[in-house]
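With one protein chain held back, the other chains of the complex are shown just where they sit.
Labels run A and B following the written order; every chain starts at residue 1.
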Amino acid sequence: MDVKFPVDELILIAPEIILCGFGLLLLLIEVFLKTKSKSFLGILTLVSAGSALVFVLKLSSFSTDLFFGLYSLDSLGSLTKGLILVMLILVVIMSLRYVEREEVISGEYYPLLLFSTLGMMIMVSSKNLLTIFVGLELMSLSIYILVGLFRDNLKAAEASLKYFLLGAFASAFLVYGIALLYGSTGSLDIKGYLEVIAKGDTSTVLIIGVALIAVGFAFKIALVPFHMWTPDVYEGAPTSITAFMAAGVKSAAFVTFLRVFYTAFLPLIKQWGDILWLLAVITMSYANLTALVQQNIKRMLAYSSIAHAGYILVAFVTGEKILSSSIIYYLVAYTFMNVGAFSCVILMGRKGEENLDIDSYAGLSARHPFVAFCLTIFLLSLTGVPPLAGFMAKFYVFSTAIKAGYVWLAIIGVLNSVVAAYYYLRVIMYMYFRDPVKEIGRIDLSPSYILVSLICIFFLIYTGILPRELMLLAEGAVSVFF
Amino acid sequence: MKEYIGILIILIFANLIALLIVGLSYFLGERKPKKVKLEPYECGMTTIGPARRRISIKYYIFAMLFLIFDIEVLFMYPWAVVTKNLKLFGFIEMFIFIIILLVGYVYVWKKGALEWE
Partner (left out) sequence: MVPIVFKWIVFLVASLLAIFSAIMMVTRRNPVHSALWLVVTFISLAVLYFLLNATFIAISQIIVYAGAIMMLFLFVIMLIHLEKGPEELKVLGASKIFAIVLTVLLFVEIAVGVYYYRVTTFKPGPMPLGDAKTVGFLLYTNYLFPFEIASILLLVGIVGAVMLAKRRKE
């Protein structure tokens, strides 16, 4: 047996190597230099994310299988990797100030962000369930720790523990499903399943395996009834991490879900289509109705993120390969809306006083018109008001459902968006038409939040008015399913 | 399976000898139990309270770190078996693996997690 080290393939995973290398470097810097100021680490993280992004863009034209088929490079993976890295950059810019303000003494914050991003990138660009699982675990494990960063805070500790226990449970479902699939087909490669299923070889064990894998992913993207952790974890986690989870974990898990199901299990759509249809309806309705009564803005955004997963699922259940580009578009728009919204939530707070209840936002427009304006844009985009990207995203998703004959599902989705408009607009109403209820003191208006907000606003308006470019990219990405 | 016969023989002999020694001392030895003799320690301080007490949480981090490094070592068993065939390739692979975990080790050390406070 003579095996050669695939040296020439190493350049193709340069983004992953950069993230990993910088992660290790930052850990060592943290323990050896013990610098008081963590912004140095943050800037190094920005450098690594930026250079990884450059490599992802350079490599985006490649489409090949690497490392004996255990890892792949294709347009879907490249686009998602780019999205995740941009999201990381935004979160790190936000963190530069947030970490200082909350006096985070753990320099592990940045390396863990890098490792988590690495996990997401591995997860979205593999066609092998084993690699997907390892990537997913790397992502999750880092985030469990990041959620519990303020471990002296009771809520954060509870959130971390809860997320860890339920996450471990979901991983067990996923790995059990993978085991059953392997048992019934003898393959871990998702293309291998397609061959077996195409032969008409569908045993009960295989179907159970598919169902268990769906449950595992449903947990990560927080579909009702696997959403129980979401509000508590989003509330308890440091807000920058909440943004990271809401945007990153959801996008990565959804893209992987899409890849696995659209590559391998599309012939079985009769078996899973109806169940996911029902899940989409329950998810949208439950999350939107619950969000109506939330007084805490982080919890409200948590329920809103569950609801958005439901909207995306509307396009998912159609099983239309070409139209699945709407899912990618939605995820991109959703990432920017959420990161933007959370950056506004962060800048409303100070150390020890986060000002999360909705009363804190009353009369904000008079005192901080800029902040009120930014938050309004993000909330309007989440509502789906033209000309913002959120509108185009919803439009594409629902028109996908209609084109595929799921008219009722689209109607339920639109009705849900109307319900959702209430709780988004309520915050805007508080900001513009209510008198201040309580004194919130000086808010933490630092350049890093302003920068993030401006980038997100620019992106939302740009892709909202000119959605064509992004849509073409998304269509290029989903071309891997053909 | 034949190569395990040796292990079986060792197993049998080890058990026999152990049984023999314990059994002989049990049957031949002289025992006159007294209350003092049956106490866990014959000398030193008299016992205070039950032995079953809550131990410090500080031990737990050692247990967790042990588990992780234990799994690391587990990866080396199959590697050791095939390293002759894989030559330099296998060496580089394991080298990268160890380097990454070495960073973890250095981290634990410098962080003072191995110190007893």
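The rule is simple: a residue touches a chain if its C-beta (ideal position, glycine included) is under 8 Å from a C-beta of that chain, and two chains touch if they have at least 3 such contacts.
Quick caveat, the model's predicted, so the values are computed rather than measured.
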{"item": "Visible chains in contact with the missing one", "value": "A, B"}
{"item": "Contact partner of the left-out chain, one of A:14, A:57, A:70 or A:179", "value": "A:70"}
{"item": "Residue touching the undisplayed chain, where the options are A:82, A:111, A:209 or A:248", "value": "A:111"}
{"item": "Where the unshown chain meets subunit A, residue by residue", "value": "1, 3, 20, 23-24, 27, 66-68, 70-71, 105-106, 108, 111-112, 115, 118, 122, 128, 130-131, 134-135, 137-138, 141-142, 144-145, 148, 151, 160"}
{"item": "Absent-chain interface as seen on subunit B, which is shown", "value": "1, 4, 49-50, 52-55, 57-61, 63-68, 70-75, 77-82, 85-86, 89-90, 93, 96-97, 100-101, 103-105, 107-108, 111-113, 117"}
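Rule of thumb we're sticking to: only the chains that are shown with their structure count from here on.
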{"item": "Inter-chain centre distance, subunit A versus subunit B - centres from mean C-alpha coordinates, in Å", "value": "43"}
{"item": "Residue numbers on subunit B that touch subunit A, as the complex places them", "value": "85-86, 88-89, 92-93, 100, 103, 106-107, 110-111"}
{"item": "Complex interface listing, subunit A residues touching subunit B", "value": "1, 3-5, 20, 24, 27-28, 31-32"}
